[in-house]
Structure formats: structure tokens, C-alpha cells
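Only a part of the assembly is drawn; its chains keep their places, and the rest are absent.
Order of writing sets the chain letters: A, B, C and D. Residues in each chain are counted from 1.
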Amino acid sequence: MQATLTIKLARVAIVIATFALWELLSRTGLANPRLLPSASDTLATLGDLLQRSSVRTDLLVTATEVLTAFALAVPMGALIGFLIAENRYFADVAKPLLFFAFSIPKSIFLPMFILVFGVGFAQKVGFGFFSTIFIVIMSTTTAVESVKAEHLTVARSYGATRAQTAFRVYLPSMLPVLLEALRISMIFNLTGVILAEMYASRDGIGHQIATWGENFQMKQLLAGVVMVAAIAMTFNELIRWVETRCSHWRT
Amino acid sequence: TDTIRVGLPTKTYWPTTIAETAVRQKLFEKEGIKAELTVYRSGAETFEGMAAGAADIILDPPSLVSAGRKKGVMSRIVANAAMGNFGWQLMVPTKSTLEVKDLNGKKVGITAAGSGSDLLALWTIQDKKIDFTRVPVGGGGLVPNLLAGNVDAAVVYSPLSFQVAKSGEAKTILDYATAAPPNLTAGWIVLDKFAEAKPDVVQKAVNALYGAVQFMRANRDVTVKLIADLYEMPPEIAAMEYDNTIMKLETDGDMGAANVPAAVQLSLDLAKLGGLKDIVPVEDVISTKFKPVPTKP
Amino acid sequence: MQPLANVTPLKPPPRAGAIEVRNVGQVFRTRSQDVVALEDVSLDIKPGRFVVLVGPSGCGKSTLLMMMAGLRAQTSGTITINGAPIAQPDPNRVGVVFQEASLFPWLTAEDNVEFPLALRGVAKAERRAKAQDALKLVGLEGFGKRHPHELSGGMKQRVSIARGLVQDPPVLLMDEPFAALDEQTRMTMGDELLRIWAATGKTVVFVTHSLTEAVYLADEVIVMSPRPGRIVDQLQVNLPRPRTYEMLSGDAFGALRDRIWRHIRKSA
Amino acid sequence: MSAKTLRHLIVVGLLVLWELLPRAGLIPELFLPSLSSTLLAGWNEAAEYGHALAVTLYEVAVSMAFACGGGILLGAIVGSLPRPRLLIMPMVSSLYAVPLVILYPVFTVWLGIGSESKIAFASIYGFLPTMLATAAGIQTIDPQLLLAARSMGATLSQRLVRVIIPAAIPTVLSGLRIGGALVIVGVVVSEMLISSAGIGYLISRYRTILDSPHVFAGVLLVLFMAIAFNTAIRWVERKAAIWQTGTRAGQGAADEVGSGTMQPAT
């Protein structure tokens, strides 16, 4: 089913309402405007920030890091996840271990990434990768497990190879779960890269945001957060677009 | 040419101003080296950065050097950067009537347990013979939680302290720059390995850094503008930062000076309050090999 | 690989599709107890024969087919096709039309039919042409762009039959392919199937519950007993080919049908 | 070698490496203190860690109830109603796109600095993936089953509890797994950022003074929580294996029961 006009309108309405509420809270003083600058102020600040070439460079740096980490983590995570789901033995060995790795706050390991990669592009990408891959693996495993046995039997009867089964049966039937996983992975990835930038860096938007926060520059901080959120949401919408294109067969 | 990687504990902290001035005035170039500045999240992260080999010279308190030596990271302070907690203030919301002595049993915000602000809070407890709960709220949470009333007071660093004082949101009830006994709060630190392998680079680096301090003292307007730019704050607050912090910094940085060992010892003693157990003798923490010769701009 | 039969139904080429089932048994382990689905089943199917399998519900017909297709391992005994055991599915030797349509819901009808060809890397245009032919054959011309959930039960089953035919393997295993079809469509489809079979020399193993259909289609009808499934009778249907609807009311036809009927009644 | 043996071997191998690498000086003790010194540090401060664990466990338990319970319920509701799904899902996933960790210090302004803010943060952190995974899993359910239930007069809540959730069990379980892990991470991270109690607090305090053995003693405790949670989930999974019949997961479960004749897929 596609988003109908009403739903699109409702969505826009909700977005507007959110911003209106934000503006109202701040303007009426229900929330201390020093702590929650109004939406309009924040957006104006955002406009100013985007004028600055340094901020644009930071955004570009962060975006490159994020995309690189994502492009590495997703295929690799998906492959490992797939292997785990396909191979009982491998699964029994690796699944709990991966789960434990997933459950530890990753920021503990930030120093180790500096140890291995130094401070810079590789370290950000490395940490972004590290923050993302576990969730990709875990989600892929689930997605694989939700595939219907009868569809696999059919493919098997036609002599589908491993790769063919993967791409022609697993992939389409896992798609909804997988796209959701991609969405969540992107958020982990983004957070990972930003954390790495906050931890140690020479540039990148995370570094800026950390500074604004410590300096109690709430407008800039919120504008920065809106900026990052906007990037993530754009990505979300991209996936949604893929979703509507690919899943129309679902009723 | 050699590159020296300078690790700075946060962006809006005076070491960044020093290093940036040195870069902008081309003092490193004049010494024949290149500098690469990296900003870390806090002092401990900076130290980890150096230990991981990502920074050659950093600014941190002696306590971390001491703790690091016990953990196999061999480094020393090569230059004395500051002998006081300039700009650090114990603040309460403007409307609050609390005095320092009234804080007994109250909640006081600090950035992180074991951090500089924690040490000052602990010192306050000891010195004023009161007891209060220290609540770590992170750098970003300090002022918001103070204003929201989640904490009754907070140990605020500069120039944030100046900023909120100026805006009238909070007021100072204790200025650590004057109240706390002078001790070596921060120095420039290098790994022993690096000092041995490239003593000349270290020497040149400290020359440039102290050249920057000299330059800043001599050029108020330029520096105030730089601070305002770097920290993204109004010039009047930048000026307060200049007057109350930059002007108080050590100008020669000589670790061989007579008052240094006692100042370092005091610094380590304070850190003990914060739970530091890994104390090494003062002479292991400092190096007197380098005496900065400020680079002329 | 030979071209799809229905395009040029001229000469019956010799196809090699001998099936040998030797003392095959199948035991399912369930949570509660072991179920003996098949016991000591032996069969010899000569290449090019049309063999129909009948038997009461749950007697193991589908299970036997799955084993012949290499989709399930037997608990005991051996199954060979052209002398070689089938340890795993081999679409070059055996094609299957499943009892439940099991179409891929994310593919359109024609993409579903093309699926086995796509797996073999057949070029898009050729694939499409073959799929169109097969869909036409099952009376679904013009429905190629629909997704399975937009089709009726019988239509889905026909897509599934088309998918089985398009592969053109020497052995075709069909599990109640016409169950969801009305009598008229069923007859047309039966005739089409016979035509393809005659033209290509395939071996067909066909499961049905309609005894009339069984006799009408078969060279040989194999009757199975209820659990544990065993073979209780094996009838040669010596009616002349091509078969006509008139034969349905003939005595020979009636006699064969009755004989099967008695077997099934007895065993139930 | 059985999978379990190999896994245990790997764990033992990792532990040995943990002991040897720092001892051999291959990794500075600052980054990874040896296992023995970590255990010793934990043992010496057992009381302190015990107290912190109690605080953290409490926060984890409450957040888990919110995140997993609420996430599954809402995910199931939203996932099974096409219109709300189209309306709400983009909102929810966009909401999750806001980097909460960055805003956490500001959040405490409204949520306070005690356990409430940790619970709120961890709940949100774990809630969204659980909900998203559940809702996505719902979409893979055979619509025919819902139709059948409807024909028998199942109310919305009956459909939810008796059809949607059981049918989506594999996805729901993994949502639970991910959500649960995130709750643990969320509580610890928020404690690390702002708090005066809990394991996260200890980790960040010891980290600030570069006391790495004590830091890793804390990490070890976090790991133990994860192991405990994993054990619990596996128990649920085994109980639920029977619900997953007809899917890949179910095939695995069936194999376990022992229909040994089944061939491996592909």
C-alpha cells in the first residue's frame, strides 16, 4: 500500500505541530528558553551555521566517514549474519559471543581504536563500523530465520545455488525486516562516528556538537542535533522509498 | 620537517588558545616544525590519546602522569603551564541565597567523578569542613542542571563560568583561582620515549607554546578576538577569559624552578582526595630537561 | 536442454527418465512419537511412462514424491533416476509441481514462472517468451503481471503448473496439480498435459484423488494403502491413446475405475 | 568438536589472550589491564561493585519492562494496522534518528539526575529497535492467517496476542534480543555520562583517573549482565521454538527435536 495523500498531509501536520509545540514551550516560558531555545531561533541558528564554510567542511567529513563505515559494515555484517543463520555450527559458536560483544557499551573501546588507527579518518570509520556491524549481524540472522521453509524447498527443487537462494529467495522475503535493520544500523553508525569524533578529532560535526554542549551554547547544540537528525532522516526516507518500491506485493 | 601532534583536553579551554595562537602566529614554523592540533573530550581522553601514540605533547594535570606511570605509560611534565584553577568557580543560581557553608547536605554538580572539578569539590569539602553530594553531570549538563535546580551548586570551568555570571543566570560563591592553594594544576606532558628520541622537537614545541603565551600577553586585542572566534562567544566574555585566565598562566614554564616540586606534590595530594591511588614520587612525574625559550613572533 | 514442447509438438524425442524405488521407507520423528509414513515401497517406472499415484489422504504420496525429487532423504532404501541416486534436487532430471502452489509472493505470475529459467541464466527474452507460452497453456494469458495474492486459488495452482512445465525436465512429478480446478479446466489441462507428455517423451508421476482422472491419464495406476503407506496394487491401463471423453463411459474404463475404487474402499 | 566446545575454547582463548597480551606488554595496561589484575581490582572493591550492580540491575530491569514490553506491544499494534503504520512508522524511525546520546545531558534537566533519567534514556534506546523490529516482523505474517482469525471473530487484542505475536515470534525475539542488549548499553552509558551510582558511574569515575583495572572490572560486570540476559532469552527461545514452525527458525527447531531425515536447506 502506498502512502495516500491524507497520510502525507497528516505527516506534514505532525511535523508542523511538533515544531509549533516546541516554539510554544519555549516562547511561553513553560520550558526555560535558555535550556530550550525556540524552534525558530534554532532553525535560524542552523541557517547561520550552514553558511559557515567550516561547518560545511565538518559535515562533509562526517558524511564521508559515516558512508564509508556504513558501506563496509552492512555488506560484511549481512554476510556474517547470513552465514550464521545458514550454518548451525557456526551459529552455535558465534551467536552468543556476538551478542555479548553487542551488549557492551562500545565507547569503552574508543581508546583502543586510537591505539590501532591513530586519530583520524580510519579511527572514525573503524569505530562507526564497530558500532554498526553487530546490529547488522543480529538483524540479518533474524531476517533469515523469518523466511518460509516452503519457499526454500521450491528454490531447492529448481536447483538454486547458494547465491541464487540468497538473492532470489532470502533477500526478497527478508526485505521488510532487512530494511528496518538498515535504518537502525544507520543510526548506530551515525552515533558511533559522532561519538568517535567527540572523543578525539580535528574536524567533523560531532566534534563541533560536543564543544557547543560543553560551552552551554544551546542554540548551536540543538541546531547541530537537528542537522544530524536531518541527515539520518533523509537516509530513512531513502529506505522508505526503496521499501515502497519493493514491497508493493504485501497486502 | 618534524611534525608535533598537540593533544588538547577540550576546545574551549585555554591550552587551545595557546596552541591556536602558536599556529596562527606561525611560531611552530619559526621553530622549524609543523604542528597538528587534536581536541579530545577531556583530560583523561587526551592522556589516553598520547598513550595510544596519537599525540606527542599534551596538556594535563600531574595526577594523570602519576596514574599513567603505574599503568605502564611513561611520561613526564616538561613545562609548567598553570599554577592555579583560573576561572574555576563554585556557582549557584542567581536567585539562590546559598553560601558555601550552606552547602552541607546539598548537591553539587561536577563534570565527572575524578575530574578537575571533582577535585575542587573535594577540596571544598575538606577545606570548609562541610559535606555535600558530588553529582557528575558532564560538561554539557553542568549549567542546564544548575539552572533547572537539579543541583544546588556547580563547579564551573572557564569561560563558561564567566559567561553565565555575565548573563546573570548564576553567581559565584567561591573562586578557586584565589581560594585554592596554588599548585601545579596543569603542565605540558610528553612520553619519556619521545623526549629521548626527539628532545629537539620537544624543546622547539615548548618554545613555540611559550612564545604564544608571550604573544598573547602582549597583544590583548588580537587574543580577545581569537578567543571570541574560537569559543564562539561575545567579545566581553572573551575579554574576561583573557584577563582572568590567560594573563594568569605561567610565562616561563621552567620545571626546574624552586617552587615546582612542592606545587606538584600538592597537586598529587589533592588528587588523592579524588580516589587516585597510583601515586609516584614527584621526581618521577616531572622532567627538568627542557626550559622553554619563548619563540619571538 | 530442449525447447518447450508445446511450441513444436511434432516428434516424441526419447527422454531418459527411468525411476527405480527400492524398499524405501520413511519414518518421521515427531515430538510425541515416531510416524511410519512409508514402509518398504518398491517401484519401477520405465522412461516415458505416465504413472498416476492414488491413495487415501495421508498415505504418503507427497512424501514419496518429495523423496523422488531429492527434497527429502528416505529413512531406508534407495531411489535412483536413470541409475543414479538423487541425493539432492537436480532440476535437469526432475521437475516438481507442489501440492500447495507455493508461489513467491514478491514475484508476479510471469516472474514466478520464469524463476526456474532465471536460475539457469536463460536470457530474459527467451525466458519471457517461454513463460508467456506456459501461462497461455494453463489459460492465464493476460494474468502475467498479477501478484499471487491477486489470483484465485485455482489460478495460483495453474501458475504453479506453468512453473513446473517451463523447466521441461525428463521427469515431472506433479502432486495433485488439478485439485483446485473446475471440471472443465481440469479436463482441458489434462489434455494439454497428455499432449506435452506425448510430444516430449517425459516420464510423469502424477498424484490425484480423482479416479476418473487417474484412469484417463495413466499408463499405469499405483494404488497406495493408508498409513503406513504401502503399494497395494499396480494397474496397467491399456486403453488406446489418444484418450477421448467417450472412453469415460466405456466398460473397460469403468472396470478399471471400479477396481481402484474397491482397493481404496477396502483399505479405508 | 561440538559447537559448544569450540565456543568455550574460543572464550578460554580470549581470556588467555586477555591475561597474556597486557602481561607481555603488547597492549599497555592503560588500555587493557590483565584479567588477573582486573579480577583483583573487582575483588578488592567487591562491596562497591556489588552496590553499583544492584543500582544498575534495578534500572535495567525497569527499563527492560518498558522497552521490551512496550516495544513489542506497540510494534505489534502499529505493524498490524496499515494506516497507523504508514503514519507512525516514519515518525518513530525519524525520532530514533535524533542522536539521543548527545542530548542526554540536556534531558536530565527535565528527567532529573537520578535513576529516572537513566530508565527513560535506556527505555527509549531499547524501545525503538524492539518496536521497529516487531512491526517489521509483523509485515511478514501471512495475511491469510489474520483473515482466518477475523472470520472467527477475534477482537483486535485477541488477534494481537493469539495470532500476530506468535506468528512474528522469530522477529519479536530478535527484537527482544537487540532491545535488551540496548537497554543494558543505554543504562550503562547514561550512568557513565551523568550519575553518582551504578556500574557506569564506576566505570567513568575510574576511567577519569586512569584506573583501568577497575574500569574493566566494571566492564566485566556489564558482560555478566549480558550473559544472564542471553541465557534468559535462550530459555524463551527454546520455549517458543514450537511457534516458529514453517520458517527457517522453525526448521532449526525441528532439527533439534530430531526429524533427522530433514536435509539442510540449500
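Please note the rule applied: a contact is a pair of C-beta atoms (placed from the backbone, for glycine too) under 8 Å apart; a residue touches a chain by one contact, two chains touch by 3 or more.
No experiment lies behind these values; they were computed from the predicted model shown.
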{"item": "Copy-number formula (whole complex, one representative of each chain type shown)", "value": "A x1, B x1, C x2, D x1"}
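Keep this in mind: only the chains that are shown with their structure count from here on.
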{"item": "Between the pairs B-D and A-D, the one where more C-beta pairs touch", "value": "A-D"}
{"item": "Whole-Å gap separating chain A and chain D, where each centre is the average of the chain's CA atoms", "value": "17"}
{"item": "Chain A-chain C separation of Cα centroids, rounded to whole Å", "value": "49"}
{"item": "Distance between chain centroids, defined by C-alpha means - chain B, chain C (Å)", "value": "83"}
{"item": "Per-residue multi-chain contacts in chain D, two or more chains", "value": "28, 30-31, 105-106, 109-110, 143"}
{"item": "Multi-partner residues of chain A (each touching 2 or more other chains)", "value": "35, 111-112, 115, 150, 155-156, 160-161, 173, 198, 210, 213, 218, 221, 247, 250-251"}
{"item": "Footprint of chain D on chain B - complex, ascending", "value": "42-44, 47-48, 51-52, 63-64, 67-68, 71-73, 112-115, 118, 133-141, 144-145, 147-148, 150-151, 271, 274-278"}
{"item": "Contacting residues of chain B [partner chain A, same complex]", "value": "7, 10-12, 36-41, 45-46, 48-49, 51-55, 139-140, 142-144, 147-148, 160, 163-164, 169, 231-233"}
{"item": "Of all residues in chain D, those that touch chain B in their complex", "value": "25, 28-31, 33, 105-106, 108-110, 112-113, 193-196, 201, 204-212"}
